[in-house]
Structures are given as structure tokens and as C-alpha cells.
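Other chains of the complex are left out, but the ones given are in their true place.
Going in written order, the chains are labelled A, B and C, and every chain counts its residues from 1.
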């Protein structure tokens, strides 16, 4: 008996990644893929790499005969959708927008869906707010320190994202002629993901109130986020390595590499990789994820697996692109 | 009872892709991964994207307790390896080099491993010579015409390959500073894959003796081959569409798109996509594959699936990179 | 006494390249840069690489006190502009659109501005229709053969263009997430530049009526066109090399390389490079240009230099990007 999944906003980038994963997920049946703009069109007309893999079409109507609903819509639109379309309480919801990530915005029944932070709560949740991509990448770098109350000084974060982080809407900063071989900073010190990162750190360390300095950058690649993160630490290199290895033991997608890492080690996978060094009085962490997978749709399926009692890696043993 | 697979030359690009596929293949157990240069090292030290996925190490010795042996070695080295290391007749062999592709170079027991041409022969083969990447892409564009004896005039082929086609050895033409944003022609009219293409066309059409004009190009991307192919044809656009659709019916990885196609539709998959147009008296075909998958390791696993009676797509329902 | 130049359509890609050249041209003074959409804005707000180099602003009005007018507008808009804005006969006009390239569309006073074909006529022209980018690249490959009446069989052309060839308007095929690491064919056999190429070949060889088969491709780089061209020829490799070297002797921007060439040799220059080989009964030519320079604004300035009796390379001794 397969899990019946519905997808809202199936024509966007996160919707497409959801489909690429779910068409091969052994325990899931795609019940419908909703799109306002593409009703009636073949899914493979929009996500053209799925040509030959599925004959599904986008629908303009919803079906109540589902077990889980993925909201792959823009920020603000998830809340509007749920207000306009009451969903039966028996249906679990996973929202990929930012609408329910912050406690101030979400009823208590919403769980922040970062398994490395909230795995047990996710297992029993009905509603999961899937974390942001930058937020996931940066939190993976900081959780082990926060869990031990070791985040005392200012934190310095520089993270570069691939172009798919900006979605499929056309914009000057995603024009190929501009972005190719280019690099730029945006929203320095003011990226909206700082809020959800802060809430998670407080969850682990009630007294956390350090400054997070975050410089986001637009990279000239399509997939992935690399964050470089440092702060003061009294621990030795060995203690830090042990701290991180210990924290992530048993987390099937997140691993700590003793060797230096590079972004393409995780592209097209649901993995997070970390590398920890000590320099002077600073702990330095490099963290990498695929922004569309561990940073969005892959993590959403990971959350679904947890919510339905499936093995966490089901459907997510993805072949890395590697090159 | 899983198929036990051995890999020779596991540290190269095709060896790496083989491992990325086989670690997730439900019917295969990797018995050993041989490498002269990396004996004793972790596989994930070389193929770093596999960090967290496998603890296997390269071996310097062979085991006879296998069902299938993949030769992922350079051209010329497969023949040398088999001469120096007699393999028990019960073990099936799939060679990814060019050593056994041409009839003049191979004993009769070798089958040319292009399922779209030789599926039935592959099912019963003990030894399969896996086709070249350009050769696969170009043959997919020509087989339907050859099968009907319709290749009468000169054939005009331009095909651009990603950098992984040149393997991992360092070279001036694979230096990032040179290749990025660059394009160049090489081996015009003289690429070695013309020979295996010619043999396949003769197999389908004993009278085939047309000239194949082939311009290979080095593209500034990592994965994939796009071939544009045309020749004279009396058929109408509809007849051509029918001819191609009919030929590829039942071929699970190769599909004919009525819409124009672009390379990334197949990147990181084992698929071949074709698009056929008629212009004046010419049939024009665009053919795309991932050079490391349908053009190498993916097709090798497809062949293994056929040789062992498995479902052809097993282990090969790969998530496209898409971006 | 400097030449006073006006630019219409200064906010687009060819307008920007015109400005990048003219701000350093020793014999030119930029009189005005017209833009409907950017009147009053700093030029460096649009062409941001010019920040620090010029304080000019776009104007919404024209000045008659100029010696030359460059039309850097879209196809169709040059004709409309000249109909709506009568230009004094004393002002020379160089149009970068396709509006006046074909004899059927242009009064006799318009000269097709390919110096390698029409240098002497350009010197005395008042109105020059600047060639298309593909058209320039392909004609450079064919002119020496046509000049000797040696284009007898079908001609086979495959040419890949950088993304700037599509201008700055946002489109799905110029979205970074789509185009990066991608390749695709468009307008196969039907590109509009075939017409102007055909007219030039007839100009050199009145009896020319061969078929030009032209496959244009969209490359994943920003600048440049590489065309690979072949046709039947009775000449030997040496005779061909001599023919091309002889034809281009004295052409300061177009050179014949005895060695293989790659696209980045000409990127950010006004040069055209050619490489000629003989294979069987075919002559094979690789031709490369920068689509925005020799294929557009650079050639326009080259034409201006000729029209005003300046040294042809003035302002065009551009440093190659090289990498």
C-alpha cells in the first residue's frame, strides 16, 4: 500500500525536484501534481528531463484522496493556499516555503523539519515546515557547537549559492550572459534565513544570543551551497572533530570529513558534508549541501520518510552528478 | 542471491560511475574494486562524492568469486589485462574499452553491447564490448534509417562532447582556464569511433557504404554529448517520426521527442533522446546522451542487467541532474 | 578634429560594446547615446563595467551635430527609426540591425559592411549595413572559395554561438540555470542569416547556387561563434592553404592559422581566425569570431574607420580576454 502524495506548485524548481525523486520512490504513488499555470500540460513538457519517465499531467484541481501534501509554492503562498483550501486533518503536510518556519508564524503543531535537529519530533508530526537552503547548510555547521553551549562569540558566515536557489523566474541576476563567470554579494548581514537559524540555535542553547554575521553570495554554478563558518572556540582540533563526529553519528545523510571538501561532492544528492579545522582560537567549518535536495525537496522527502515510518534513505539514494 | 561484480580500473572516471551505480543497485554486490595506483586506499578518497556511502577500499588483487567483471581500463589495456589474467569461463565480462568492439579485433563470442541494436544477442552473451560514447550517440540517430536501408547518401555529423569524455588525466585541453567558455574541433573526419559505427550500420544494412562525415567538438561542459546528424531522405516528416518512434518502441532508455531537445534532459541519466525533423530533402536528427552513462558505465550496467535476466532499468532509474 | 558619433539604442548589448570601444577610440568623440528606456540615466548604471570610465548619460533626444550615427537597435527598428527621424545627408550611418543587409530591402546607396568582401566600397559609402554575427563567421570561411568559383557542391555548416548573441532580453533559453552546461540546436536549416550569406557568395561568383546546410547551436559560453564548414574540393591541402592565405593577405583582422584553433583565441577582439584542412575530397574550415565584436560592434567601428579614412585598426587593438 503506497503513500499517496499530492504536490502543489509542481511546475517550479522544487516541484520538479520533488517529482524527480518521487517517480522513483518505492513507497510513493503520485496522486496529483497541481499547477495553476500548467493545468492539463504534460509534466514532461515543463520538466523535460522526465520525458520518457512519466506520462502524468498537471491538474488544476485537488484530490482529497492523499496521505501527504507537499507545498512547493512561493513564500507567502503556502499560508494563502491553506487558508483557501482546507485540508483534512488526516493528511500530513510538508511546506517548502518559509511561511511556517518561525514559531511566531506557525501554530504549535508545525515542526521545523531539520532531521539533524528535530528527528524525533518529525516522526510524529502532522505538519512540517521544511527549512531554507542557506539555513540548512549553516545550521549543519553550527548545531554541534550550539548543542554543547559552545557558541559564545560572534559567528562569521560566508555562503555562496547556485543559481537554482533563485528559482525559475527570469531576472537580470540569473541571465546567463551576466551570471556566467561572475560572482556577487547580496543581502549582506540581512538574509531572511538568519531568523530560522537563530531559533534553532536557541532551541539547542537557551542562552544563545551571539551575533550571526552572514554574507550570502551568488555563485556561477547551478546547484549547491558552500558555507564557510568560524567562531571562537577553546576546543582542540581533536575535540572538535570528535564533537562533530559524535553529533552526526547516526544521521544518515550528514557526515564529517577529515579531509577538505568541495561542493560537487554533494551535488545531486541529499547529503550534507562538513569539514572542521582549528586555526588559532577559531573553529572553522566548511558545510556543503545541494540547495534543491538537502536544502529543499530532498529534505522534504526525508521528512516524509520519517513521518511515515519509512527507512530514512528510501528514494534518496541518489547518484551524485560528481562532475 | 546477489550478482557479485568485480571492477578493474576502479579509480578512473568510468570506474567511478560504475561504483556510483552499483552501490545502489538492488541485485548487485561489489566483490572488489581493483586499482593499480590506489591499492589499499578508500574508494571515497578517490571518488569523494561516495564519502558516507561506502567504506570499500581498492584492492591490488583479483578474486575469482565473482559473476561479472567490468573492465574500466584504457584502450589497449583490456586486451593486455585478459592476456595476463585468465578469467574463468563462468564469469561474464563487460569491457568498456574499445579493444573488442570491432569484429577484426574480437573473437566471435564478443557481442557489441548496444541494446538498441543487439538486445537479444546481449541477453545470451558472455562477453560484451561496450560501445564508445560518440558511437552510441550517433548510432541512436542512424539505426532506424539503416534498419530500413534508407541510408543512401552521405551522412553529416557534428557532435560535441563534455570534458569527462577525455577522462581524468590532466591535459592542456582539459585545463579549466583554457576550456571554460571555449569550444574547439578535434580529429575532424578521423575519429576512431567511425569504425564501430560503420560496422553497426553494415550489420543492419549489408549494402551500406555511404560516407560518414564526422566533426567532433570539445564543449565547455562536463557531461553529455549532443550530435546533430543529417542525410538525404525521401520520407516525409510524419513518416520519419513514425519510423523512429516505431524503431525505439520498447527500448526503455531511448525515446523520440516531438519537441526540440537540449543536452541537460539526459545528463546524469542512462537515457538517449532523439528529435527528428525534415528540412527540404534532408532528415535532421538531434541525439543526446550522457557520455559517462548511456555512453559508458550506465550502458555497461544495462548490458549486465540483460545478461543476467534482470529488469533492464534496475539500478538505472537515475535522477537527472536537470540543472 | 574628432569624429562626432551618435548612438541609437545605446542600452543594449551592441550599444554597450560600441561604447566600450569608442570611449578609448583616439579619433572619436561620443556626441550622444540615445536610449528610449534609459533617458537621463548614467551610462555606467547600465553598462556597469564603464563605471569610473565615463560620466556620460543616455539622452532621449537626438543631435544633428554628428558625423556618424550608429543604429544599435533591434531588427525592424532601424528602418522605423530612419523613417521617423530624417537624418541629414552629410551624416554617415552604420546600421547593426538586419534591416538593410539584403539588396531587396535596401536602396543602392547601402553597402554591405564586410570589409573582407567590400572594403573599397565601404571606404566611399555613406550608409553601411553591418553584417550578422553568424553571417560574418561563415562568410569568412567561404569567401576565398567563392572568389575562385570553387563552391560547387553542397556546403555543410555547424556553428555554435555564445549567449550574448541573443541579447539582453530575458528568456528561458538564456536563463543561467538552464543554459549553464547545456547545448541545443535551433532554427536548423532555416536561420535568417543564410540570405545575406547567399547574396555575398553570388556577388563573388555569379553562378553560385549551391545548397547551404546550416545548423546553429546555442553554446554555454557568453562570447564567440565557432563555425565548422566543409564542402567538396579538388584542391590539395597546400593549394587550399595558399588560397586562403592569399585571399586574406592585407586584411588586418582576419588570419589563417596553420594550427588548429579554439574559440578563446578571438574572444574580446575584432579578429577572425581560420584554419583549413583537407580530408578526402572535402575542404574543412574552422572559423571563429567574437559575435559582439567582429560579429557586430567591432566590425561597425572597423567600417567607420574605413569610411572616414582612418587606419583600419584604430581603437580596435583590443586585448584578448584569453581565459
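Note that in this section a contact is a pair of C-beta atoms (placed from the backbone, for glycine too) under 8 Å apart; a residue touches a chain by one contact, two chains touch by 3 or more.
Predicted model, so just to flag it, every value in this text is computed and none were measured.
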* What is the total copy count for the complex if 3 chains are drawn? -> 4
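Throughout what follows, only the chains that are shown with their structure count from here on.
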* Please report how far subunit A has to rotate so that its Cα atoms sit on those of subunit B, a copy of the same sequence, as a value between 0 and 180° in steps of 5. => 180
* To do: For copies subunit A and subunit C, work out whether under half or over half of the interface numbers are shared, and give different or same accordingly.
  => same
* Identifier of the chain whose CA centre is least distant from the whole-structure CA centre -> B
* Structure fact -> Top of the farthest list for subunit B, CA-centroid basis, is C
* Asked: What is the distance, in whole Å, between the centres of subunit B and subunit C, each centre taken as the mean of its C-alpha atoms?
  -> 40
* Asked: How far is the middle of subunit A from the middle of subunit B, if each middle is the mean of its Cα atoms, in Å?
  -> 34
* Asked: Hey, what residues on subunit B touch two or more of the other chains?
  -> 162, 180-181, 222-223, 261-262, 264, 267, 323
* Structure fact -> Listed in rising order, subunit B residues that touch subunit A in their complex are 13, 16-17, 20-21, 23-24, 45, 47-52, 162-164, 180-181, 222-223, 253, 255, 257, 259, 261-262, 264-269, 271, 273, 292, 317-323
* Structure fact -> The residues of subunit C that touch subunit A in their complex are 13, 162-164, 168, 170-172, 174-181, 220-222
* Structure fact -> Per the touch rule above, subunit B residues touching subunit C in the complex are 156, 158, 160, 162, 177-178, 180-186, 188-190, 211, 213, 215, 217, 219-224, 226, 228, 230, 260-264, 267, 277, 279-280, 282, 284, 286, 323
